[in-house]
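All protein chains but one are shown in place.
Take a look at chain A:
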């Protein structure tokens, strides 16, 4: 209980009797107001007003054929949604999103757990390693994108390193090929976000009862057995939370593909975010882009719902 909640306010009246609904209006309204309402009201109004207004307005725009500036948009009902489901670029973007999520989440999880386990053991310079692993998380993609464009260019440093290692036959224009551009974006994302997985797993592992680990060791369990049977189940909640964040992050992916490959070559790295941008800005199909945005929102909600249910069932 906080001090605030136990304070008796001067002038506060006792609750009215049941059935008496008139005669004490203002006093009764005052009593029904929660304590924190004045403080959250501005944020509530802004979030409900702006956020949900924006969602509603986007929903409205999605029913228009509109270039974004014309004063006379044409209402087309749900035609934009019909168009969306027959648009191969939409399905390419969706497939890329799913692949992107599966690979980045899988690798980030494996690396995050591996690094967290490693740094929970007593190794020298652990703090330095922690900083090094986490550092990419705080670097802005806009800063890193040109660097990666240079590294993975046909004459870039990645190919130079391959050549230095005697693997020059593997050198290729990584960002210029449909087959390699998406994996490069995945690698960049994994490099950038593994630090977050690591730090969350590191914290979650700190919550596992050390006595259980001790007991397992006394019983002769190997490190691998302890990892699989004690640590991994112990951090399952973190894994589900990270899966949800990764899934929604994959749906919203925009910066890295836009800055590194512009969604190309030939839509090989198109995501829903870049697709929305392409349709709304260069092509000025603002109504259609609204329909894609609503679809993205629905997918995000479905994802959150699925992972939320999974988490609830785990907790039960």
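Methods note: contacts are C-beta pairs under 8 Å (C-beta built on N, C-alpha and C of every residue); 3 or more make two chains touch, one makes a residue touch a chain; residues count from 1.
Throughout what follows, contacts and distances are computed from a predicted model.
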Hidden chain of the complex, named as in its UniProt record, picked from "Cytochrome c peroxidase", "Molybdopterin-dependent oxidoreductase", "Carbohydrate ABC transporter substrate-binding protein" or "P-loop NTPase": "Carbohydrate ABC transporter substrate-binding protein"
Touching the absent chain when the full complex is considered, from A:67, A:160 or A:214: A:67
Option touching the unshown chain, where A:133, A:181, A:205 or A:231 are the choices: A:181
Residue among A:261, A:274 or A:293 that touches the chain left out of view: A:261
Chain A, residues in touch with the chain not shown (by the definition above): 3-4, 7, 9-12, 26, 29-31, 33, 37-38, 41-42, 45-46, 49-50, 53, 67-71, 149, 153-155, 173-178, 181, 261-262, 264-267, 277-278, 281-284
